[in-house]
Every structure is written in C-alpha cells, then in structure tokens.
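One structure, pasted below without further comment.
Of the protein chains in this complex, all but one are displayed in their positions.
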C-alpha cells in the first residue's frame, strides 16, 4: 500500500460505454485500490450512449464528451483536468486518440494492441517521450502475482537456462461466424476496426508479451501457419507459430478464436535445463514448479514469494484473487508512476514491471513478422 | 448493473485500520463496483493509527473520529452524513457499536459474528427493525456466484431431496500458539475479544451459514466434539460436529484453526437422492454437479446459470473472479437495499439473498448449541 | 522382483464366479506379477455356474468343485494340492470357509470383512496360528504405493505429532433401493448375507483400516450416528462417526452407500502439528504434502520414495498405476510370505505390511463399537 498518495488520480476514459466488457474491466481494475477517480469521459462515439454511460459512472454532465478531441483539449485546459486517460476503443482508433491526449500532456493507458502498425506504435512512443508522460499498454495478464513470481524464479536461475517455451491463448467464442450475425464484439475480425490481423493482434500478442515478460527471451525468427477456419471471415482466426529464440531456445505459440469449448485458455510453460514452471490463467493463484529431480511443488499466491509477487498480492493464500486483481496491479503500477512524477520523485522500481509503449511496439513487430511469415507460407522470418 | 443509482452511498467504517486484513477486504469489496464512497471513519481505537489510516483512505480530517459514539452522533447530525457504516472490530464490541449507529438511523453492515450471544444479536435485530434500517452480517462466502447457483439448483430439485451434507472450514495458521507470541490477529482465541467460542464462532459459523444458505435445511439437533489442540490456548481450536436436520437429512461439519498446511480450506458438498453438488472455495468459479446416472458436469461461472448467479457475475467464463468479487456482491446487495429505501421502492428481490441480522442470530444460536453439546460430552442438543 | 520364487504358487478360489466383480479383481491382482497359478476352485454355490466359471479360468474339470468342504479335503490330499485359497463369498460365509481350509493347512486370503463378529474373527486367527498358515484379509487399499509412503512419512515425523484425521469412503450406487429390485451385488445390505452391519462393515472398515494403517493411531472411543436413508432397507447405509484417539488426536470418519453421484470416493487426510498429507483414491499416484510453512508438494509414485513405496511400484512416474496394481501388492506380499515358509526362511519384512487376520479382527471390533454407539444414540463407546 503506497503511503504517499493523498488524493486519487483524476482520470478519464475514451470508449468503454456501459454494456461492453472491456470498459467495465478497466473501471473495476482502477477502482479496486481506490487510486483513480473517474471524472471525465467520452465513453461512446454514439452521443446518447456516451451520456447515459457517463451518468451511470457518476461523471458530471459538463465533463461528459461526445468527442475525444474536444475532451483532450477541454481537460487540458482545466485546473482540475484529468491527469490520465484510458483508451478502450477498437484497435484502429488507438493511435489518433492516444496522440491527442499525449500531445496535451495527459498520461495514456491504452488497451492492447497499442496500434495497428509498428510505425504508428513508434510514433506514440515518441510523443510520450516528448511529452514526458506515461504511455502504458494493458497487457494485463502480466499483472498476475504468480506470473511476476515466475519471472523472478527464472531470472534467479531456478530452472536453469531456458530451452523450451510453450504458450497458448485459446478462445472458442468465434468458432461461430458471430461477425456475420451482427455481434458487436466481433469487430475483432473486421479489418476496418481491428487492422490487418485478427487473432494474432487480439490475443496472440497477449501470449507473446506474457512469454517475453516471464522469460526475458527475445525471438530471433518465427514461422507462422495462419488459418481462417470460419467461412467468410476476413481475418485469420487461428495461428500456429514456431519460435526460435536468440540464445537457442525454441518455442511454440498457439492463438485461436475458434477453439470451440475453450472459454479463456491462457497457459504458459517454460522449460529450463533443470526444471519448468507452468501456469494456467484459469487457476492463476497457483504456479507449478517441477524439477528434473522429481520435486513437484505448487507455489501459492500469498506464500513466501518474491517482492515482485508480494507487491502484487492483496489476500492471504487460499482466498482467491482473479482477473480484476491482476488488472488492478497494472493500474497500481501506473498510479505509482503518475504519483511519482507529480511528486517529482523516482517511482518504486517494481512499478516499472507494468507494460509500456515499448512493449506495445514490440508486440506489433511480432504481429508484422507473423503476417510476413504467413504470406511466405510459413518461412522463417526475423523479428526486428 | 443497477441503473437507478445516481450517486454513491455515503459510507463510514468503524475498525479496519490500515495494516489489518479485514478492513481492507471490506473496502475493496465496497469500491469494486463504485457504489460506496468512504467519507467517515473511526478506523482504530488508537487515535494516531485512526488518523493515519483515515488519511490513507482519503477521509477528510473533520470526519476522522477517534470514537465510534462520537462518529455516530456527528454523522447523524450532518446533512451529508453517512447512510451506512461497516463494523470490523473484534467480536465482543460488535453489539455496542452496531446499536449506536442503528439507533441514529444509520444502516449497519457488520462483520461476523454479529455478537457474542444470541441475546445480543436479537437485541440488534430489534433495533434495526425499530429504526427501519438495514442490518447486514457479512457471511461473505454466500456472495460467490456458484454458491448462489448451487442454492438455485437445489431449490429446483436438481439433486432431489437432500440426504447428506458435508461441510468444512479448515485453517492451519493457528496450529502454532501465535496468541502466545503476541500476534495481533490471534485475538480470535482470546475470550475477552472473541467471546466464549474460538473456532466455532470465527469460522464454524461461516460453514454453518453457507450450508444453511445453499440447502435451506434447518438443523434439529447436533452433537459436538470440541478440542483445544494447542497447549495453553483458552478457546477451542477444532470442532467436529454431527448434524441431524429437521427432515431427516444428516451432516458433518468440521471447523479447524489447527489444520496445519491448510490455507483456507472451505468446502461444501450436498448429496440429494439423485446427485450431489460440490464446491471448493479455492476454485470458486467451478461448481461440480455429479449425478447418480454418472453424469459429471463442471458448471462454470459466466455460463448459462440462474438469475441469482448471473446477477453476481462480472466477467466471462475463464477470466477468474475471487474473494473480493464475492464479497462485493454482498455490498452490491446492501447498496441496492439502501438505494431502494432512499428511493422509496422495493429492492430487487435477488438482493435479499445477502445475509441479515436474522442470519447472524441463527449463527449465534448454532454457536450456543455447540458449546452446550460440548459441555455435555457431545450429547445431542436441539438448535432453537 | 523376488529372485527366489522358481514356480508360481498353487492357488485356489472359493466364490468369485465369472460375471461378478470381486472375483475377477482378485484374479487380476494375483495374475499381474505371475506369482500365482489358479488351478482349483469352487467358484459358485450354483454347480453349473461353478463349472462354467472354472472352465473360463482354465481350471481343469477334476479340480472344479461344487462345494468348498470337498475342495479343502481333496486339495489337501493331493501332492500338488493348492498352497493357498482366496475366499470371495458374502461376509456371513467367510468364517466357515476359512476355517475349513486353515484346518487343512492351506493358507487363506480372505476378502474383507474377515467375519461377521469379533468372536468369529478371533477364532480364525487362532486356527491360523495353530496351523501356522497365513491368514490375510484384503484391505487392499493399503497396497497403494503412496499410502505406504504416507505411512512412512508419518512414522518419520514429517508432519509432526498427529492431531486430526479426516477419512471418508463414499459410494453412491445404493442411493436407489437396488436390493428391492433384485440386484445381486446388493447383498451388502441384506443382514442374512452381510451380517449385522451394512455400510460400516462393507466400506467403513476399509476407511478404518486405511486410517489405522497410515497413522498407526489407535481409536480410544467413538460416537456414531448411523442412518438408513433408503426406505425399506434393512441395514444402515450412512455412517457419520466421531473418533477420539488414544494420544489425544481427533477424527471424523464418513462411510456412505447413498452419496449419490460419488463413484468411489475414498479420501484420507492426516494433520500433524507441522503439516498434513492428503490422498484421494481417484488419483492414487499422487500424495499431497502441505506444510505449515506454506510448502505445498505433490509426491509422485515412481519418484524418490520410501523403500515401502518403491517395493510397491512397477512403473515410472507418469505412467499411471491403479486399483489392480495396488491389490497385486497385497498378493505380492502374501506370495512372499508363502514362499518364505516353503523355503524355510524369514519373509522380507516389508511384505508384512499386508493386512492380516489381526487387522481383520480389529476392524470387526470397530464395527461392533459403532453398532453399540449407534444403539446408545451416539454415546461415546470404547473400542476394545
């Protein structure tokens, strides 16, 4: 619990109207620890929905905006204007919105992916640097305490040099052609809103980021077999990807929206010379550590863990935490960075684990390499 | 999501200073959905700790109190005084504090157990009735969506008439004599703070309430074998209890603080004529439904569930919820009841699932029957 | 693998005709390691079924008997007569059959319970002693490697002095009144065949024996709440039992035939001062060891285990063993004892883990104490 925060951060939101999923997820994450106060918003591009949504979030009418440009300008002009904004719109609009706020000196917390091209992502990183403001990208699964503990264990060499990585993020909900049935959430396979990639950009990048976060490994080359399983779909909905890492390790990454019967199947295993760690997002409080010598341990959130994991933990072992708590850890990290800037001090170094614009760009480079490999029928493509 | 709330409930707290566990648990639960605004508090009986804790919770100095009596009076006198207060002090003080606020017309949300005797509990229920104010008791495990779903399934007769109940709440943390080592949380085995019962009052009542909540069964008689396993301990730390229900069903209830190696082992199984349901708090998003015909189903939070379960759910299947979310469901229910009173309308009937003062008294009657049976070397004692 | 056996043991069987479950279970257990050769049998009291069953087991017609008395006499008279016989008939007939073979100097392996009264059981133990022949009782779950490992861990003090035991054996198959529908296996609730106890004798004694085997604890007194849940049933089908052990530990034992939806729910947990072990027969290759300090280990069959567990293991970790393998461990132990006698040497001390007539008598004493307590409405009764 950070002792220095004496008032909540003044916070706004673009996108995330009531009824959608992701906006409320961000709001719960931000509210959990009481460090953010939502006071301004352009919650929908539909003015009436924007108004209703803002009212339900207790946002005052005068700080309810129909347009993000107006919001950025108006808030920047106020003495009590927002210090940070969260962007939860479809991918293709991220760049313009994030640019508008960063250019006004307002910190940006952007849902993933950061943009729809590496170039756009880099542009945002540049703007954030120029504005000296936070640019966070919510690869939120990296907020799970046991994921942070896995990162610590690996960094300490507990499983030895890494040889193999197996990561998968499998959803089933788009096994049916929902986008052809007018389901709004299915914009994720509409290139106009999602950009040039479907499942890879949407959740493949979650898998990629988590693997990078935990292992610290860099992909050297990859070979991708993309498929569109649902007839008439415009973007790929399944990705089978082979990975070769810079230091000789190998990996497999599977991302799917058509894994019928999976709800959210996000699983990571990392094998080193002397053991492995395994984590399944469905049971996030447990990390399995199994060693070559036969030792088979379950490490439980709340137990004797690394400082990184402890800082990300609220409850004792046995009282389960979940998705919102992990997400809230990112918000806690971002809050610390925003507070530190306000207080002209260095942030807690552990808060820097939260994913940044640079992580967002790295994930976009992964998407581009995957698309390139796929166009070349799965040839090995370097990740740059 | 309730559409009618247009401002958060003005809310205060007695007990729950920073550093303790249970106060922050209540605060997270209240904050999660944004329906409560913490604006007043007597967070500790130690004035300095009360002041610091209040500051960290962003409570204004003029609404930071060193004494709950003063707080009740002062808040009742304000136009913008609190509408509800949460009490999270040791058991023996619950009655006096709750009485002070109810008598001022302020709704009370009290941590369990409601009091240390049936008589005191009944007194509070009477005061709440007279004041026409909410008296909630946070048997918070009943907020888990799959527990509410289990209740629905059983009420619908999915497993037939109930024959057997197995429930256990096993902790390990007091396997060592922590109270003799000055650990503050160990007041739970100090009769001055905890009242005449240790493990039964502390967590046995959680098990009892959950079982009653899910099954609807009433205990007719019980036989209790209480034990104090740690030398020098003043209250019982293990309870093995046999149950006979009014309609012929039988049960076993185990509550322990000395189950070394258990973190929070809260498990419930209910067997009917044609099948059973099983739930383990460590994996709260799953409910197992196994039938005499061999069908073995896992029912997942977020799936096709009863209205009671859906109302208590925030995330899609596969994104795990946990303890705080379940706790927040009670706060959501209480918020609805407080709002409804403010708006002079009937509350959503589903909000009435949240445990009340009457449930608190029922649990105290259970404690008294257990103590009575134990004194009679485990003879059958009626629960009245 | 015992190096000294140079030919299989000549073996016979009473009961266990083709089509029943338990006879084939014994045969598979005996065949698995190739140490027994089935050459004689009275497999059914129905002569035609006895004949057909024997033929299917490749038993020669001249050693196929319609009557166990004839079989005992004829086999004892042959130079190549059987050295051991397995008895798998309903409980009430065990005593007469076992006596007939022991009196002829033939080793007896008897399905549990050994008899239907302590007196009868003691009589058999006396006859075995007089004949200097093996009298084994197949409490076969004690053959599981991880159960033997649990016994070793506890004996070594890994979890400290035992405080609490939780054991349950819950079946669902008699949740319906099968005995009233003519199902043959349902003799287990027919007092003429099963004796004076239903679920307690049938599977409660399995739970009792396993708990005793693993912990080494002795029950001092017990309090039993027996119930007959199915209307018209003649014997109890559910038993909720409280245990007090000689050294102050406490326990709960649940045995049920009416736990609808359970297939074979046999679970044991033992809590000491510093940790606990937990085992579930559905996943018998794993033993969980969880310590007060938070350490949470899964011990896997095939890993670095005690000599007792290793001796009872055939396959590497990860290749699952099951019920037959555990059962075969008892047969292996009995084979070693029979061989040792034949070879006039002491048996491998580890083979003496297999349950004997004395264990059978102890279990019968448990049944009698339970029935006595139940008649006294659950009063505490000493186990003698």
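Lettered A, B and C in written order, each chain numbered from 1.
The definition used in the following text is that contacts are C-beta pairs under 8 Å (C-beta built on N, C-alpha and C of every residue); 3 or more make two chains touch, one makes a residue touch a chain.
On a predicted model such as this, the values are computed, not experimentally measured, just so you know.
Of the options C:183, C:315, C:352 or C:376, the residue whose C-beta touches the omitted chain is C:315. Within the set A:15, A:275 or A:332, the residue that contacts the chain not displayed is A:275. The chain omitted from view is touched by exactly one of A:126, A:196 or A:378, namely A:378.
Contact between chain B and the unshown chain involves residues 293-300, 303-304, 317. Listed by residue number, the positions of chain A touching the unshown chain are 159-160, 163-164, 166, 168, 172, 175-176, 223, 225, 227, 229, 238, 240, 242, 244, 248, 250-252, 254, 256, 258-263, 271-276, 289-292, 294, 296, 377-380.
Along chain C, the points of touch with the absent chain fall at residues 1, 3, 6-8, 18, 21, 24-25, 27-28, 31-34, 38, 55-58, 262-265, 281-285, 300, 302, 314-325.
Just so we're on the same page, only the chains that are shown with their structure count from here on.
For the pair chain A and chain B, the distance between C-alpha centroids works out to 35 Å. Centre-to-centre separation of chain B and chain C, using mean CA positions: 43 Å. Work out the mean CA point of chain A and of chain C, and you get 55 Å between them. Shown for chain C are the residues that touch two or more other chains, namely 294, 296.
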